[in-house]
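Subset of chains shown; positions unchanged.
Letters are used for the chains, namely A and B, taken in the order the chains are written, and counting of residues starts over at 1 for each.
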Amino acid sequence: MENMLVNDIDDDKPKEECGVFGIFTKGNTRVSSLVYYGLFALQHRGQESAGITASNNEKLISYKEMGLVSDVFNDEILYDLKGNSAIGHVRYSTTGESKLSNSQPLLIQCKYGELALAHNGNIVNCKTQKEILKNRGSVFHTTTDSEIILNLIADQDEQSAEDAIIKAIKNISGSFALVLLTKDKLIGVRDPNGIRPLCIGKISDGYVVCSESCALNTVGAEFIRDVKPGEMIIISNEGMKSIMFSKDKRYSICAFEYIYFAREDSIIDGINIYSSRNLAGEVLYNECPAEADLVIGVPESGIPAAIGYSKASGIPFDLGFVKNRYVTRTFIKHSQPMRKKSVSVKLNPLRVNIEGKRIVVVDDSLVRGTTSMRLVESLKNAGAKEVHFRVASPMVKCPCYFGIDILHKKELIGSSMNIDEIREYIGADSLGYLSIDGLQEVLKEHNGICTGCFNGEYPVDIGTR
Amino acid sequence: MENMLVNDIDDDKPKEECGVFGIFTKGNTRVSSLVYYGLFALQHRGQESAGITASNNEKLISYKEMGLVSDVFNDEILYDLKGNSAIGHVRYSTTGESKLSNSQPLLIQCKYGELALAHNGNIVNCKTQKEILKNRGSVFHTTTDSEIILNLIADQDEQSAEDAIIKAIKNISGSFALVLLTKDKLIGVRDPNGIRPLCIGKISDGYVVCSESCALNTVGAEFIRDVKPGEMIIISNEGMKSIMFSKDKRYSICAFEYIYFAREDSIIDGINIYSSRNLAGEVLYNECPAEADLVIGVPESGIPAAIGYSKASGIPFDLGFVKNRYVTRTFIKHSQPMRKKSVSVKLNPLRVNIEGKRIVVVDDSLVRGTTSMRLVESLKNAGAKEVHFRVASPMVKCPCYFGIDILHKKELIGSSMNIDEIREYIGADSLGYLSIDGLQEVLKEHNGICTGCFNGEYPVDIGTR
């Protein structure tokens, strides 16, 4: 049997929590279909639910459901979501919290009128803020921290929604890339450390604010710039206005945006995602060379680094696995009995490329190790003489508190084993990780990366946990 | 063609907004299936959505969906709704408001912990209360007045949920039969005028509070008494406690509960529903006699009064129409083209009983007149020599503000035509309504009936509209 266990590959990656998209135009009353395509380009950031809220300058209307963007929306629904401005959201969530009432955008009525919010990130002081708000009479319908942000805003005594938003976000800490919609304004906010990405684009008679530049391309918008850490962008009929609500914090964008989350054709804070992954492969070779006959990548996300590794080493690159494109969530749910029988269907080794060769296999990251173990076993069964496992990011040793579902510490293989133990666990002939310094070199054009999950140095006080 | 237009019969009736059911036991952790059967018995009070919230003494869990009780719930869902106390709700709603987020029970977290609410009725001062709450920082997710009640409770500064509930409901006016659930208490509340019904039953190791006694029968509970106007019932491990939060208001139960809403085997405030409808037919004959060969009733709700009319008059009773039992909502939606062609499928006249006879046809109420017109036409087409239309309730002339969807004034035929004009409009040879005095006689054991929709005398100040 030359295969590996079903579905573990995606199980073994960190999970991003969300993608956000907002658009404001003066005259186009059909912006919802642009949001649809924008969310579609951001679908890799969350597949559990999707939603759009639109404003026609007078009233906000909203539609959201569990499922993929293309399953949630159809022409009729998009037609009904009339408006010249709109925001949208795609959401990933950990089990248990995965329900419709927690999906976004959240749409509320408050003293500032109707207000909708789409949020990517994680608030670290939400427990305290929720208690304070409850004591002041607030009511909560969901278990999301996004609802806390909205209640905080509604609880301010300010002249305008903008002022209330600024006041409110000064009380929260953590990561947040927000798009908010009032009946006549689109507001974008990036947290003081810029942990989550957010960028601005220009479209014929308006603006777009969204998580990644690939969504700008999809809707035909021109990239202007990234939103700065601590910046609030307000877009209305008067054009675009910027307010810096926080200036002194350390820039700390999540390294995993470059390593795994963002789409390869996006550019975030001036760094091209594909190039950074390619370069990571090159630096990885310099740090952890191997003598081998072939470099392969773990599909899909390990391929760019594998090509970089091949380039730097001169060892030829080729495909090592055929991926079954029809592995759906439904399939995974049904496959339990077979799973136990160790019969695999997802990643099938290309024996013709593997047999009798010394193989370097490159993956973008290594979190739990279970998939890596099965990949190595599958390559050996396909006749690989040696398997040299290379990881194009540093060892993950610590949890993340800023919106990535990196597992509890005990589930992180890097927190309990050293590199040699891991090598033995996954059965590879050698194992090498990119170093933190190597990562810094790859991302040297960006001087503020959060490396919390590698070394526990978090940009924000996470309190006692 | 001896038929009548599709679907108009139900269209032409007032609509009830809700049914509520609550149960508290000491040890039975499977009460959700009792709520299911209770809601099933109350299904006639609302068919758009159904929901149950259960408490296991620590946490509340909730499930609700659009649709009939039997479509929303299945064994698995009920099994997951573990708890020894629970509340449930069935909802009817007018179009436009009909969406999942407005369905009930509403479940929130607030300073008093978790709190769930199921509400039958209508708050008349909700606009004002909502403004006040928004100015104090409250956030609203739905357009229901039930959410306002919850926010009002959360906004109180009291020692306990009960105290906060009392404080809150003193601020609202209108009709409300409420069941509320905290982690360890079931609370029932009936508005100061007792506009909506609510009764109490005893079950082996606990209590039930629900809209109608028929739901007590279904779950095997013994009827104890009706909740009094202005009374709050608190059921906990300490047993049942009663608090009168309002005493001096006029008892004003909605007359339509007796005329049309309540199920015929229920007893409300001491009056048997079936008997009251039977008696209404008798009094109707005394007030509006007719010379005829046969008395028929409009199925199903006109039958009891028709039997009463037959009894009082001595004119034989028989069936006049065959109802197609398969007329579903889906059918109605599809039938538009045929509708225009005046081909009917729902109520089919029994020509053999009608032909060549003078017919008295009795209906429970007459609101818009369109159905009555088609029924008369259908009887004439089936060969009726004369058609004498009799209505077992007074003429509806005014809107209702207390939870019945009685249409705008201009849609009430009784607000713009006198009796002879209506007779001509519906094409009957004679027309007679029960008088308000006649209704009072029928319900003489109950000295406090709201007759607002007949004569505009409302028990509560409805403000300026």
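The criterion applied here is as follows: a contact is a pair of C-beta atoms (placed from the backbone, for glycine too) under 8 Å apart; a residue touches a chain by one contact, two chains touch by 3 or more.
These numbers were taken from a predicted model, which means no experiment stands behind them.
Visitor: Copy number of the whole complex, given 2 identical chains are placed, is what?
Guide: Of the complex's copies, 2 are shown; altogether there are 4.
Simple rule for what comes next: only the chains that are shown with their structure count from here on.
Visitor: State, to the nearest whole Å, the distance from the C-alpha centre of subunit A to the C-alpha centre of subunit B.
Guide: That gives a centre separation of 50 Å.
Visitor: Show which residues of subunit B lie in contact with subunit A when the two form their complex.
Guide: 100, 106-111, 134-141, 150-151, 154-156
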